[in-house]
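Below is one structure. I have some questions about it.
For this depiction, one protein chain was excluded, whereas all remaining protein chains were kept in their positions.
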Amino acid sequence: MRAPISDLPVVLEDVSLQRGVATILDRISLTITPGAPTLLIGPNGSGKTSLLRLCMGLAAPTGGRISWGGRSDPAPTRRAFVFQRPVMLRRTASANVTYALAQAGVPHAHRPGRAVALLERVGLADLAHRPARLLSGGEQQRLALARALARDPELLLLDEPTANLDPAATRAVEEIVTSAAQSGIKIVMASHDLGQVRRLAGEVVFLARGTLCERARASEFLDHPSTPEAQAFLRGDLVI
Amino acid sequence: MASRRPFLPLAMLLGIALVSSTSSAEDRSIVVASTTSTQDSGLFGYLLPMFKAKTGIDVKVIAQGTGQALDTARRGDADVVFVHAKPQEERFVADGFGVKRFDVMYNDFVLIGPKSDPAGVKGKDIATALKAIEAKGAPFVSRGDRSGTHAAELALWIIAGIDVASTKGAWYREIGQGMGAALNTASAMNAYVLSDRGTWIAFKNRGDLDIVVEGDKRLFNQYGVMLVNPEKYPSVKKELGQTFVDWLISPEGQAAIAGYKIDGQQLFFPDAARKPD
Partner (left out) sequence: MPDHLSALQLILSGDPALLAIVRLSLGVSLAAVALASAIGMPFGALLALTHFRGRAVLVVLLNAMMGLPPVVVGLALYLLLSRAGPLGELGILFTPAAMVIAQTVLIVPIIAALTRQTVEDLWVEYRDELRAMNVGAVGRMTTLLWDARFSLLTALLAGFGRAAAEVGAVMIVGGNIDGFTRTMTTTVALETSKGNLPLAMGLGAILIVIVLAINAAAWGTRVWSQRVTG
């Protein structure tokens, strides 16, 4: 079942992203390897979403190089993405997962069983036949996770998946993410919720104004941030 | 994936069924290019069921102006032509498109006009009437569609000594449409119009119109029928088409034509046997 090729490590070398005259990301070098979850933090507009999209291959950098497991072609074979506002396909929850399984190349006969297992894994088994667009925000986010997990990823990128959710729904999503990490999937997740960073992070990558300011183990970063930007961010100051 | 849009293949099947039912029905059917007057007067609606009962042949009538009907046949899209413009028909046969022309029947043209007759044309003389219309500039509706009636109308203007093509003023209105449309137009404008008697009798929307000139020999309207030449178009259904032609000019067909009446009035007068053509 596992594809022979690997998407890890993801290597970013001097990666920049320009949009018009604006610099979204400025010469970022970063290597993502298997291990504990990486939490991408920083103020709004610091480039978290753009960095995740580059890691997914959804956008191409205007400068520098990205490679996945040594390959530079961006086809997302072993990585998956959960958007802040995932698009629910206009069909049932179960059909959404089946669709993702089909796109991941899972043979037809295996899809129903896998879909049931995935929906159970995200706690949506009871809602399998509910139209996806009629699910609540938290349920939709969990369904998006099920779709992402259907791709059997090595690398799971999440863009503030809990930003619009209430605490209970946030907790449900975090539990799924934690269990995914425990099953060996590398998590890279953008967040601006420091509590969430504390709960989930193995390491932290801190971005400000499109530059990578600091990369450290989570406890180290949270207790002893080394850059003034990170110190200000952790104090709750407005960082621009 | 295919089951997602079941209505598509389903409806396509429907379309195919429609098309195939067409071709199977075609075996015992012929296409007759004819004029609006034979259809609009209801003659075909009366004749064809009789013919079908006798021979089992379906006759599909395309009702057009005589000129267009001859064009349709010239392109090989009809098996039989049944029209009323003898010179054009004879040229059609002479050019090799028709096999042989037979007289079938005649009716006559009538000049229709407002009951008040503003041009004062009432009478039996069509040439005098047309002269008066031109002199007074009274509105006149012309078919203008190269139909048999249009051809007859143009011939009558020549008989009246009027070069309508070059002198036509605002009073002369060519509409380029069928007989019924011309009558509707005349009714709306209270204009004069030349019509075949059959269409006039069957016409429902007369308004203030009535017959103002009739009975002039020059208003005679001869219908002819001919098989399209199978040597030009092998697709022509020679036997079935000839069966229809033969039936029309047979005593039985002729009696049927004579039997068609609206409000007790006979519309068409069979004359196939009158003279050999």
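To keep things simple, chains are lettered A and B as they appear, and every chain counts its residues starting from 1.
FYI, a contact is a pair of C-beta atoms (placed from the backbone, for glycine too) under 8 Å apart; a residue touches a chain by one contact, two chains touch by 3 or more.
Note that the structure is predicted; figures quoted are calculated from it, not measured.
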item: Full-complex contact with the absent chain, from A:L58, A:A128 or A:L194; value: A:L58
item: Touch criterion as defined above, residue of B:N184, B:N229 or B:T243 at the omitted chain; value: B:N184
item: From B:A119, B:A202, B:A256 or B:A272, residue that would touch the chain that is not displayed; value: B:A202
item: Sole contact to the chain not displayed, among A:L25, A:A132, A:L149 or A:V205; value: A:A132
item: Contact partner of the left-out chain, one of A:F81, A:F206 or A:F221; value: A:F81
item: Chain A, residues in touch with the chain not shown (by the definition above); value: 53, 56, 58, 75-77, 80-81, 83, 86-92, 99-100, 103-104, 131-134, 147, 151
item: Those residues of chain B which, in the complete complex, touch the missing chain; value: 1, 4, 7-8, 10-12, 14-15, 18-19, 22-23, 26, 31, 36, 39-40, 42, 44-45, 48, 58, 60-63, 74-77, 177-181, 183-184, 187, 202-206, 233, 235
